[in-house]
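Before we start, here is the structure in question, set down as structure tokens.
Note that one protein chain is taken out, while the other chains of the complex remain in position.
Order of writing sets the chain letters: A and B. Residues in each chain are counted from 1.
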Amino acid sequence: MSKIIPIGPYHPLQEEPELFKLYCEGEIVKDIKWETGYNHRGIEKLSESKTFDQVFFLVERVCGICSTSHPFAFANCMEEIGEVEIPDRAKYIRSIIGELERIHSHMLWFGLAGHFIGYNTVFMWVWKYREPVLDLFEMITGNRNSYAMFKIGGVRRDIENNKIGKIKETLDLIRKKTDMLIGAVMDDPVIHARTKGVGILTKDDIINYGAVGPTARASDVAIDVRHDNPYAAYPLVNWKIITAKEGDVFAKVEVRLLEILESVSIIDQCLEGLKKEKEGEIETKVKAIPEGIGTGRAEAPRGEVFHFVKTNGSNYPERHKIRAPSYVNIATFKKSCIGQTISDATISLAAVDPCYCCTERLASVYDKDTGTKVFGGEELIKNSQQKTREIQKTILRNEH
Amino acid sequence: MAEIAEIKEIKKNFKNSITGIELRSPLRATVSIRPDKLVKITEFLYHRLNLRFIIASAFETRQGFEILYHFSNDANGLVLNIHVVLSKKKPEIQSLTGIFEASSWIEREMHETFGINFLNHPNLEKLISEGNWAKGVYPYRKGGK
Partner (left out) sequence: MGFKEFCFKKSLWLFHFGGASCNNCDIEILACLTPRFDVERFGMQLVGSIRHADVLLVNGSINQKDKVRLLELYRQAPKPILVVAIGACGCTGGIFAESNVFAGPVDKIIPVDAYVPGCPPKPEAIIAGIVKLLNKKPAKQKTA
């Protein structure tokens, strides 16, 4: 008889945090089911009662970690409907904010991934170096998260040229620390043992599930909206898409860490571009948005964000459809988790970065039908740590 | 405006199923089709033209329920919308889950928010409404019911 292990439900994903039920026989996951609706806030419906300017603040709160990607996609969408061209300075600022967000989001994920394999040193380390990025945000926008930088036709605040020095200083620090992390990860036998060959997604799986972002790129599907359908300043700078072939958790770590470096380089070039533009020219005045439909896309840290807006000539969207990247990425769990052990399943679940703060929200509950006690989060993490320790021992033994 | 290669292909293969074409820019286009030909055309787009299914958006207008299936060509950045109109009285259409998994969740979501019925969907259960609103209430419809 299979035991049920719940993961969740309070799992803060965009609109769809959920309860994962792992059906296990022994330690092996046989099936996985999900339940959503705990985090439904009716944003698409709310959006229909807000003016275009207000919608920016609403979509920013679809997801707190990637709180620029949704306004980014919405701005792209509205500018497509209104056929608005924004000034170059605004383009650079948009890209800088977007890339800074990618850095802090990837670091956040990497820290949590460390936590999930019972490697808390990584968690503390990475989150320590994430703080300087948030300090930059505070300096530029006034808030650590939810930056409220975007508006139709440009950005709300300028990055004055006298701030560029400070930003570059922080970027140097991040580059140094990321190099250190990459060195630490690529050589660490424990991380190798826990992530290599775990939660593999093949190219076909990715195409079948329509997965996007680092999840797809780690399986050698080189899709990136920044490259495929260039927007903001991305066509003006040099950068490359990072891909990996294996499709396992390690490949996803690799892709994300290398993307941090790529983002640092993009910001560096954007800052150079910023110096050439005149201060203060950060928006085009937009009078009205005509009737029509538009699709806006942006590459969030987790993948492609897609917004569809239908306007009717008024000040409000008539229909606003939002698709967050996790919506398609999460469904791949069905492929990556089945057949794994429980302790590997947690890291496979975390590998697609479903806005995972769920570490401390795993509740111990009783299965209603059978009345059997099912595992809680603490035990899962303990299991996971246990496994890491055993692996460490084996590795030590082999070395002697 | 130069014609988009994908639309040319659709025109060639499904001439009688197309009810309208709207080009907004070289990278954004909408093709309206007859609802009963959706599966055939999607199969063609997915297997032959290698387009990626992004998502589907439903909305309600005077004509009935309209669904836009958004497809992306990642090689050149094209977003192709396949547009169908369903009757208000009996909104139903074939499910796309037989072709790719990606449409499974969004069809469940449209089912509970708009009450559109997807035929041959293997698991047309509640996705987000469980505990949030009752069965038979469709909050995204204009009247709420």
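Quick notes on this one:
Assume a residue touches a chain if its C-beta (ideal position, glycine included) is under 8 Å from a C-beta of that chain, and two chains touch if they have at least 3 such contacts.
Everything numeric here is computed off the predicted structure, so don't read it as measured data.
Touch with the chain that is not drawn comes from one residue among A:28, A:46 or A:84, which is A:46. The omitted chain makes contact with just one of the residues A:22, A:65 or A:260: A:65.
Interface note: of A:83, A:131 or A:272, the residue touching the hidden chain in the full complex is A:131.
Of the candidate positions A:108, A:198 or A:232, contact with the unshown chain belongs to A:108.
Interface with the hidden chain, as seen from chain B, comprises residues 130-133, 139.
Those residues of chain A that touch the chain absent from the view are 9-10, 12-13, 17, 37-43, 45-46, 49, 57-58, 61-65, 67, 108, 111, 123-124, 127-128, 131, 144-146, 355, 357, 359-364, 376-378, 381.
Just so we're on the same page, only the chains that are shown with their structure count from here on.
With centres defined as mean CA coordinates, chain B is found 26 Å away from chain A.
Here chain B touches chain A in the complex through residues 24-25, 27-28, 30, 52-55, 57, 59, 68, 70, 72, 74-77, 79, 81, 100-102, 104-106, 126-132, 139-140, going by the rule given at the top.
Taken in their complex, chain A has these residues touching chain B: 15-16, 35-37, 40, 42, 44-45, 80, 207-210, 223, 225, 228-230, 292-295, 297, 304, 306, 308, 310, 318-319, 321, 323, 327-328, 331, 334.
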